[in-house]
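Partial view: only certain chains, each at its native spot in the assembly.
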Amino acid sequence: MLFLVRMDVKIPADMPVALADEIKAREKAYSQDLQRQGKWPHIWRVVGEYANYSVFDAESNDELHAMLSGLPLFPYMEIHVTPLARHPSSIR
Amino acid sequence: MLFLVRMDVKIPADMPVALADEIKAREKAYSQDLQRQGKWPHIWRVVGEYANYSVFDAESNDELHAMLSGLPLFPYMEIHVTPLARHPSSIR
Amino acid sequence: MLFLVRMDVKIPADMPVALADEIKAREKAYSQDLQRQGKWPHIWRVVGEYANYSVFDAESNDELHAMLSGLPLFPYMEIHVTPLARHPSSIR
Amino acid sequence: MLFLVRMDVKIPADMPVALADEIKAREKAYSQDLQRQGKWPHIWRVVGEYANYSVFDAESNDELHAMLSGLPLFPYMEIHVTPLARHPSSIR
């Protein structure tokens, strides 16, 4: 079951660089782990913005919320979720 | 080069059903042809709306505009394009 | 799996009253059938508006889209879907 | 008398963790007390957001405001209230 997710990152300007770097490193590992499990099949950068559009594959809304709220950057992001269904014209 | 595209379909209420059906049939064929060419790798229905989120793979902005403006439903859609770049956390 | 759904009805001013009444009657029967099945556990009128907030219980995004796009009033509604998860403070 | 209430939590980034935890614990107890009284029949998490949609059952606007403004997180939330009425298609 797929969901389109937009995430906009807003790290406070006064966060120490070392702390920000540590959170971003954990974010990257967390994301790549979910990608390898097939739970996060797509992540793209929005050109010109500190933001991404992602596609998640979750078995339920609860599983999706658990994945998103577990993101190390979750406290510093605005997230919007759009549920997706199969399109009748899709060849897949 | 990838682009996220949202399309909202607004067919006028007074369009004859036969005409609408004919346009939709051409739209489906047009879409599936581009999907098979790899130019339109993803199309998803937005749950509850007569709308889709799609990903296009185009070699240029001009090629993308040609594909979108050639859609049989183009005169009856609102379309918004977001250019995408590779995300540094992507494992692809 | 629960979803909050807002539906705003926009019936064209020039639709014949008899046709509108027939569609509304089918809408009511369709809604009550899903309510009895437990798929549509809540429907509330938004005070002062020709709109409702509803809660749907679906097994998947695809099932939810099928239920919504099958509404007799679907061509005359704006619909927005918000996926819901269990809240950690909920006593249920 | 039912009301749909959306609450978005915005805790300042510089609030000490211990203080935030203490407020959240009081919030949870306060919410569960009202749920047990039947005053707050539903609370759902908005997937991907630090936000909830809730349904309150109040005898008056004044009672609802008293319940909402007494929330321990009230100073750190944006709240929007929509009054609900019985829907003519509801089977309840």
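For clarity, chains are labelled A, B, C and D in written order, and residue numbers in each chain start from 1.
Following the convention adopted for this analysis, contacts are C-beta pairs under 8 Å (C-beta built on N, C-alpha and C of every residue); 3 or more make two chains touch, one makes a residue touch a chain.
All figures in this text were calculated on a predicted structure; none of them were measured in a lab.
What's in place is 4 chains of the same protein, and the file's complete complex has 10 copies in all.
The working rule: only the chains that are shown with their structure count from here on.
Touching chain C and chain D together: A. With centres set at the average Cα position, the gap from chain A to chain D is 26 Å.
Residue positions 2-3, 61, 64-65, 81, 83-86 of chain C are each in touch with at least two other chains. Viewed as a network of touching protein chains, the structure does not reduce to a path, ring, star or complete graph. The full set of touching chain pairs reads A-B, A-C, A-D, B-C, C-D. Across the interface of their complex, chain A is touched by residues 1-3, 60-62, 64-65, 81, 83-86 of chain C.
Chain D meets chain C in the complex at residues 2, 4, 27-28, 31-32, 35-36, 42-47, 52-53, 55, 82-91.
Those residues of chain D that touch chain A in the shared complex are 13, 45, 47-50.
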